[in-house]
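In this view, the complex is presented without one of its protein chains, the others remaining in place.
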Amino acid sequence: MDKQILCINNLSVSFGEGKDKVIAVDDVSFAFEKGRILGIIGESGCGKSTLTLSIMGLLPDKISNIENGEILFNGNDLSKFTEKQFEYIRGNEISMIFQEPMTSLNPVFKIGRQIAEPLKIHKSLYGRALKEKVIEILRAVHIPNPEKVYNSYPHNLSGGMRQRVMIAMALSCEPEILIADEPTTALDVTIQAQILFLLKELNNKVKTSILFITHDLSVVAEVCDEVMVLYGGKVVEQCNVYELFDNAKHPYTLGLLDSQPHRCESGKPLKSIEGIVPSLSDMPSGCRFSNRCSKKFCIKCESDIPPLFNIRDNHKVACWLYEEGKDFD
Amino acid sequence: MIVLQKYVFRRLIQTIPVLIGISIIVFILVKLQPGDPFSSMMDPNLSQEMKEKMLEQLGYNDPILIQYFKWLMQALQGNLGYSIQFKQPVLNVIGSRLGNTVILSICSMILSILIAIPCGVISATKQFTKTDYIVTVFAFIGLSIPSFFFGMILIKVFSVNLGWLPISGMVTTGVNLTGLSFVIDVAKHMLLPMIVLALMNTASLMRYTRSDMIEILKTDYIRTARSKGVRKRNVIYQHALKNELLTLITVVTMQIPSLLSGALLTETIFVWPGIGRLNYNAVISRDYPLIMGIVMMVAIISLFTNLLADILYAAVDKRIEFD
Partner (left out) sequence: MLKHVILARFLKNKLAAIGFCLLIIFVLAAIFAPFLSGYGRDTIDLMNIESQPSLRHLFGTDELGRDVFTRLLYGGRISLGIAVSATVLQLLIGVTLGCISGFYGGWIDNAIMRIVDTIMCFPFFVIAITVAALAGPSVWNVILIIGLLQWTGVARIVRAEILSIKQSEFIEAARAMGLNSFEIIINHLLPNTLSPVIVNATLAVAQGILMEAGLSFLGLGVKQPEPSWGNILSAAQSMRVLQYEWWLWIPAGVLVFLSVLSINFVGDGLRDALDPKMNV
């Protein structure tokens, strides 16, 4: 319990107002332990980015709204934080890296300056000490020729290098949590492997807890300790990574696992989950997955939203099949 | 950097046909003027025989194509004819007034920038609030008032009714001021024309800054800056603004030709002795050589300003683009 670094309770986030309002994150709860890598899986539009942006307070505040719930970090509720309070935390205690390294760095500032910035703001480093620290960090993320890169501009670097710079920037102040929002999606497979390796290495050495968002199950297998599956803004399954691949229970998770190409027998057509993700304003009543679920078995599936049921130690599923005590499967 | 040089070279090559085009158009205008353009190409103090010799040299009896080339040759050597009003070479007359327009234009441009950029930035950061609304409406008003009307209202209020500022001219006549008092005198005379000249450019610069800043504030790299814990003020005034200023350089450069156009009306109303007023007077007195000379001069200045703007844009863009 005291190893929990982030605790999200019943968080709901909406966009828009009146009849245009949609709930992007619906009653999500999870606890995140220090030093672990938690993977959040889901397709586009399932709410994973919204979830992480709300932790950082980076949602556009005119159109978004935290309806409910709390984000507990270090004894504080981030959902109630002011911009000033967030400015203290961002880059310092919680950092984030994004999906598009090509556009995530300011084109008119040198790399050195951009990495030095959080150190200047949060650690009050200046002058030579600052520059040395930046070079050290560049080395830690395995960037060759750090002195040269220090004086370069983003457009002089490749995508993989830029992502390393992003990681360097994010980890410069040794935050407790790093949120990685699909950091390798836009990169080449070989570069992807390097970045994942780097992240694991940093998690190992510095014990930074990582919240890893992805839609790619192979990445999950590679990197994560624990996993949370999101669908339509709700958590549908939560367990550790071994459980996920060996013993997944939710029909959506099973569908995701089955549709991986390597799971398919040669000569047979690739499996996919029937139907498409409904838009947030068009969600079916009852279980969100009900209109695509092959294991739908009772009326409750279409009328009531299933809560998360405990199957075994730390393995939760939101499916009526696994209602407490029963196992209809 | 090599790519940039190639681009500059290509653009320079492209200016050649335009220069030729400008010269052709001016030549056509010269030919269209009533009377004989050739006599005005010569110093009026020359003797009659000299004049007749020169006429031959200038192509009086030649077919039109030769006339064009001879005229072009003269122009390239700096002979744009002799002003009928002033009885001096056109280039000299223009030269004596050009400086006044330049001073007025530069001060006007500085005023524009000082007002437009902060307003545009504030408007963008407070999008959809009352402040934004007011700034936007002001910008629209600035774009919609005819500059000469605005000028006359200012004259009426500040010069005639209140008597705070002089009505016209560049210096107070009859007094011979030097040093600081001279500068102050000129400044007093320049204040109103400067404001009027700046009006339209300020308004459009304000709107441009606003829309550009709004786009910049939506970018990924601004999100990154925020995620690092950079204070909101610094996100806007360091991270966003530097990107904005780089593109503004091009926009401001491109406004220079419109300053020359606007100067015509402004200088006329305020009797400011620059090439705008010179142009107007020349038209009124049908001083054709002077008119054509000014047209040519202004066109060439515009050409090189546009060229400069394009090159600056490419130079800035190189940083934003990745090869």
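So that you can tell them apart, the chains are marked A and B in the order they are listed, and the count of residues begins at 1 in each.
Convention: a contact is a pair of C-beta atoms (placed from the backbone, for glycine too) under 8 Å apart; a residue touches a chain by one contact, two chains touch by 3 or more.
Note that the structure is a prediction, hence the values are computed from the model and not measured.
**Student:** Just list which of the chains on display the missing one touches.
**Tutor:** In the entire complex, chains touched by the missing one are B.
**Student:** Of the residues listed, B:3, B:46, B:110 or B:137, which one is in contact with the missing chain?
**Tutor:** Per the contact definition at the top, the residue touching the missing chain is B:137.
**Student:** Identify the residues of subunit B touching the omitted chain, counting contacts across the whole complex.
**Tutor:** 14, 17-18, 21-22, 25, 29, 32-34, 136-137, 140-141, 143-149, 152-153, 155-156, 160, 257-258, 260-262, 264-265, 268, 279-280, 283-284, 286, 291-292, 294-295, 298-300, 302-303, 306
The definition used in the following text is that only the chains that are shown with their structure count from here on.
**Student:** Could you grab the centroid distance between subunit A and subunit B? Build each centroid from C-alpha atoms only and quote it in angstrom.
**Tutor:** About 54 Å, centre to centre.
**Student:** For the complex, which residues does subunit A have touching subunit B?
**Tutor:** Within the complex, subunit A touches subunit B at residues 56, 58, 62, 83, 86-92, 95-96, 98, 100, 102-109, 117-118, 121-122, 153-155, 166, 169-170.
**Student:** Can you list the residues on subunit B that touch subunit A in the complex?
**Tutor:** These residues of subunit B touch subunit A: 128, 219-232, 239, 242-243, 246, 318-323.
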